[in-house]
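Taking it in order: structure first as structure tokens, then the write-up.
As you look at this complex, bear in mind that one protein chain is not there, while each of the others sits in place.
Note that the chains are named A and B in the order they appear, and that numbering of residues resets to 1 at the start of each chain.
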Amino acid sequence: MSFEQINSFGNLRHLITLEGLHKSHVELIIERARRYLTAVGEPPPRADTLRGQTVANLFFEASTRTRASFEIAAKRLSADVLNLDVNMSSRAKGESIIDTIFTLEAMQVDIFVVRDAGPGIPEMIARQVAPHVCVLNAGESDISHPTQGLLDLMTIMLHKGDPGKLTVAIVGDIRHSRVARSAHRALSTCGVGELRLTGPAELLPDDHEFAGAVRATDLAEGIAGADVVMALRLQKERFVQLSEIPDPQEYFRRYGLTEDRLGVAKADAIVMHPGPMNRGVEIESAVADGPRSVIREQVTNGLAIRMAVLELVHVHVRRARGERR
Amino acid sequence: MSFEQINSFGNLRHLITLEGLHKSHVELIIERARRYLTAVGEPPPRADTLRGQTVANLFFEASTRTRASFEIAAKRLSADVLNLDVNMSSRAKGESIIDTIFTLEAMQVDIFVVRDAGPGIPEMIARQVAPHVCVLNAGESDISHPTQGLLDLMTIMLHKGDPGKLTVAIVGDIRHSRVARSAHRALSTCGVGELRLTGPAELLPDDHEFAGAVRATDLAEGIAGADVVMALRLQKERFVQLSEIPDPQEYFRRYGLTEDRLGVAKADAIVMHPGPMNRGVEIESAVADGPRSVIREQVTNGLAIRMAVLELVHVHVRRARGERR
Partner (left out) sequence: MSFEQINSFGNLRHLITLEGLHKSHVELIIERARRYLTAVGEPPPRADTLRGQTVANLFFEASTRTRASFEIAAKRLSADVLNLDVNMSSRAKGESIIDTIFTLEAMQVDIFVVRDAGPGIPEMIARQVAPHVCVLNAGESDISHPTQGLLDLMTIMLHKGDPGKLTVAIVGDIRHSRVARSAHRALSTCGVGELRLTGPAELLPDDHEFAGAVRATDLAEGIAGADVVMALRLQKERFVQLSEIPDPQEYFRRYGLTEDRLGVAKADAIVMHPGPMNRGVEIESAVADGPRSVIREQVTNGLAIRMAVLELVHVHVRRARGERR
């Protein structure tokens, strides 16, 4: 059972990780996603593209936002959508997941959207599904969240153009962040001027990770002259020991994004956050809701990215089934 | 951020409360709802009216019946429907709710149906959404449940005509009842002959509430000569102290609706209950399932009211978006 995200026709089949995905695919997804954006006030685009296909949202880790985004994306493309929130005890979990997948596959589910707190599950599934079936990773432990990486890159490019000329600063709990890992991967693939990682030493990643990035523990140093400042959510649920979680007030004092502290960034710097925000911890409301913030656009772009990815992989489903349109 | 339920064209935009809603709007909603009724045995009406629009059912308080009613109403009008059952701890709840709303708005959700055990949440949301977005209150603490008030008024009018000539008796736990408050508001707006409130003294509302209503603690006195008798559910979850909840047997002995006790009401009086019923506590089964009961019609009318309200507010969405049909 092999694992290739790109099929033999060179088209996207799975989206498990941005690792190894060629720049042309990243650009294609973002280009398609742009077609799913409409001007403010315009109704959202709809299409019949996935009519007759079945998308299962298989969420082993709870999520309101990402689930809603994938569900709306699939519905606006006219797919049948099945929501499955599954709580599984750890014993024999991998085995049970695969049996659940085989069962849904036998009901002719074509596309699986999988979110799991454990590492390796989306790839394990992708290795075992039938040849026409596609798997999309909707968040995997602290490892990978590829549609988030793509929406972040898209948001940066829409505002700032070519990332090769930009300084991008990621601030906060980078160690536990799949968002940061996928952003790093997306930016590296397309080329980024400078990537800076800023946070308390214990929340910075291990040295072998984030090749090419500059590290700082001082916020002013980390965001000085930056074009893009991306705050991360404190992922309390991923700390091994409760005692390691930073005190929120102390954290805000040192790393919280405020209008004041953003003064050292470029005058036209944009501010991002993957949400859900802890206001007053990672970011103050004046920034989150202020003119630099592109946080809501990230959500809109995320929906467009998910529509684009669904549209691209559905071509694999149709071709592998021998369907014509 | 202003809060007006009626937009500048005089059309319904939000439905948070019946307070201040003009009689002409109440009548318009009910008139539209009547078009969504079909004869017994006929299939329910469907329409393409909301095709392309997205309705989010955002329920912070669990509900099977009201959720099902709004979900079916939206689907029969061809909307995309998103169900979100959200459990939130109290800390920073208001802030989290608003971020959730902004997130869904950025996914181009057009209409929010909100149910919450806390007061003020639907209005808080309505004050902050984008200009084209609509908010419908599906039950708010013990304060307001406007579609319930409208369906109750509609049910009364369909059976008894002009409420200005009627005596309407509400029986039971009025103090904790958003159903009673919205019924009072709907009846006051359209004019009611006499409104009587009957229940144990400790379950009657404060004196400044329910202007114009007559109060009684004796059931026979409360329902004597009534055209309409509406029993309420004992809202055990809204009592501050468990010790205050009436003993069910004692309550039934004094306030339970029985065929026998209904003898003092008009011979053709109708009996209502918002459900879910505690049979043998608020009402005996012979009454609930008997010829006077219009309880199932209330449900059918409720679905029609929700379709009518969705139809009316969707006009706001389209106009604010600059869409033509």
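Keep in mind that, in the parts below, a residue touches a chain if its C-beta (ideal position, glycine included) is under 8 Å from a C-beta of that chain, and two chains touch if they have at least 3 such contacts.
The model shown is predicted, which means the values in this text are computed figures rather than measured ones.
Summary of contacts with the chain left out: across A:24, A:103 or A:285, the touching residue is A:103. Looking at A:6, A:84 or A:286, the residue that reaches the missing chain in the full complex is A:84.
From the options B:17, B:53, B:69 or B:167, the residue with contact to the unseen chain in the full assembly is B:69. Only one of B:86, B:117 or B:277 touches the absent chain when the whole complex is considered: B:277. On the side of subunit B, the interface with the absent chain consists of residues 41-44, 46, 64-65, 68-69, 71-72, 75-76, 275-277, 279, 296-300, 303, using the contact rule stated above. Considering the complete assembly, subunit A touches the hidden chain via residues 52-54, 56, 80, 82, 84, 86, 92, 95-96, 99-100, 102-109, 132, 320-323.
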